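Sharing a structure below in structure tokens format, with a few things to ask.
Just one protein chain is left out here, and the rest sit where they should.
Every chain is named by a letter (A and B) in the order it is written, and numbering of its residues begins at 1.
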Amino acid sequence: MQGIAVPISVVPGNSPIHRINPIPKMVWVLGILVISFITRNPVILGGVFLLGLLFVTIAQIWPSYLRVVMVLFPISLTLILLQSIAPAFPQPWTPIVAVGPFTIWQEGIYSGLSLLLRIMCMTTFAMVMIMTSHPSDIFASMQKVGLPYTMNFILTMTLQLIPILQSEFNTVLKAQKSRGLKGTGFAAILPSMVPVFVGAIERVQQLSISLESRAFGSSGQKTSYRQVQFGFKDALVLAAGALFSGAMTYWLLVDKTLDWSRTLTFSPAFALILFFGAGIGFLLFIAFALRLVLTA
Amino acid sequence: MAKGKPVIEFKDVSFGYAAASDREFAIENINLTIYEGEYVALLGLNGAGKTTLQLCINGVIPNSIMGEFSGEFSVYGQDTEVTSVREMAKLVGMVFDNPEFQLSQMSVAEEIALGMENIGFSFEEMNRIIPEVLKIVGLSGLEERSPFALSGGQQQRLSIASALAMRPKILVMDEPTSNVDPIGKEEIFAVAAKLNKEENMTIVMAEHEVEVMAAYADRVIVMDEGKIVLNGTPKEVFSETALFERLGLRTPQVTELSAKLAKKGTRKFSKGYPVTLDEAVSSLR
Partner (left out) sequence: MSAKPIVQVENVTHVYSRGNVTALDDVSVTINRGEIVGLIGQNGSGKTTLVKHLNSLLKPTKGRVLIDGEDTEKQSVQAMSAKVGYVYQNPNHQLFARTVQDELEFGPRNLKVDEAEIEARREEAIEFFGLEEMRDLHPYRIGFPLRKLVGMASIFTMRPDIFILDEPTTGQDNITTQRVYKLIHRLRENGHTVICVAHDMILLAEVVDRLLVMRDAHLIADDTPRKVFAMREVMESTHLAPPQITQLSLNLKKGKVVLSVDEMLKELKS
């Protein structure tokens, strides 16, 4: 099972991006989120994506970033498949080529490509933020700008619990095998869920009593041990993020010529290659994932 | 031993869990006074009511656990039913049996800070206290380690440190060594003894290790089916070997031996049965 889990957490390092307060980074992520949602223009999205990759390079997180992309990208390929035959786009649609009972549409390709790019933009920036900020720092600074203390705690604990439950699950699987429990794949996994689940509940019950003994849930002023600095540099990054996304948003909303959905045309050959490429890529991924699950 | 002032007082306390249980009251008609600076050992079979009694001490019962509570209970003169969680945490620190189930943070330092954040200590105070309590429990230098990457004994000492950080006057420990190896046990007993001797901290510890409790505790309380059946110095309590046997409990091996010797008439113990190894060595020599 461990093979499938993608560790999305901080990648220790000391790059310029690591040294920035999480809040400005979150502003960037939010800004990119807005931009990705208001435009479908593949060139603009592509440009933003490239900017994201530049940040990945500066942060020196390529290996961890690629591990995430390797899971995400094949899943996103389904978007191209589905969109090209059933575009989420107002009619009328322009046909390009027929594949068996399906028609690949001009608008479908456009919408599939832009959706894919949107996802890549958002995840790239989100990954840069997550992989360069210690989770405790993220939560502590979110608390500073209004996240309730309890929410902060729940987030922290969930992050801790995931790997624990994962290893618990592995132990249970082995323990049950040693009682002669047969079967592979789902049949073997199902009975292991119960003990892991019960164990998690017992853990949380005990933890809540332990926490209460440490005044968790008390009313009144709380303090934070994690001190996150917010300096001039951080303010600058924040301002740049706000300015960049603000200006981009304005431009994208005002300039109607950026909507290329009806002007950009794709050749039948391009459409077919894209369609089948996405299909094969997706199938390869499923086969690979299944093999991992079944041999666990 | 000179007794301090009374700090924990149970007057006719009974509690029954709302959730189904094998008997009506988990603890019944408890009358007990514990004095400042005492080291009290709680003995009893599983289900005897040790944990329930301990949860009363910091007010988790009856404030957070549903059930039927009767009688009067106070800690340092404060009624736990009306005292805030915040005030209670400053009086009573708790350590439970499963070390891993008490931890939740990403680093040792943050784990210790958690309680202090809850009661509003300043950053400077926390920074001063964390190394202090880590030193007491012997974990200095592990501030940045994940609590889940510690051994069981270390995790349990971290739980002790997290409780100590809030400066409690009483430390309640529920079978703190039942999930750790022999080194871990030694370390935990040593920390508890040190806190009791050097800081005059009141300790209430539930344990199955009778040999160790006989050596450390000022007072031993034996519970059975929710009631206190014995309460006295280790010497007084452990000399009731027949009752121990009837309850299905062990006495220290040297006490068991002495009682058997006395019964056979081989030896007389005018000053009572020995309860520790040293006592046994000198009285059987």
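As a working rule, contacts are C-beta pairs under 8 Å (C-beta built on N, C-alpha and C of every residue); 3 or more make two chains touch, one makes a residue touch a chain.
Fair warning: this is a prediction, and the values are worked out from it, not measured in the lab.
Residue in contact with the omitted chain (choice from B:Asp97, B:Glu110 or B:Glu240): B:Asp97. Residues of chain B in touch with the missing chain: 44-47, 97, 151-153, 175, 178-184, 186, 208, 211, 248-250, 252-254, 256-257, 260-261, 264, 266, 277, 280-281, 284-285. Interface residues of chain A facing the missing partner chain: 168, 171-172, 174-182, 191-192, 194-195, 198-199, 202.
Following the convention adopted for this analysis, only the chains that are shown with their structure count from here on.
Chain A and chain B have CA centres that are 46 Å apart.
Within the complex formed with chain B, the chain A residues making contact are 134-136, 149, 153, 156-157, 159-160, 164, 202-203, 206-207, 209-227.
Remark: chain B residues 55, 58, 60, 64, 84-86, 88-90, 92-94, 96, 98, 100-107, 109-110, 113-123, 126, 148, 159, 162-163, 166 touch chain A in the complex.
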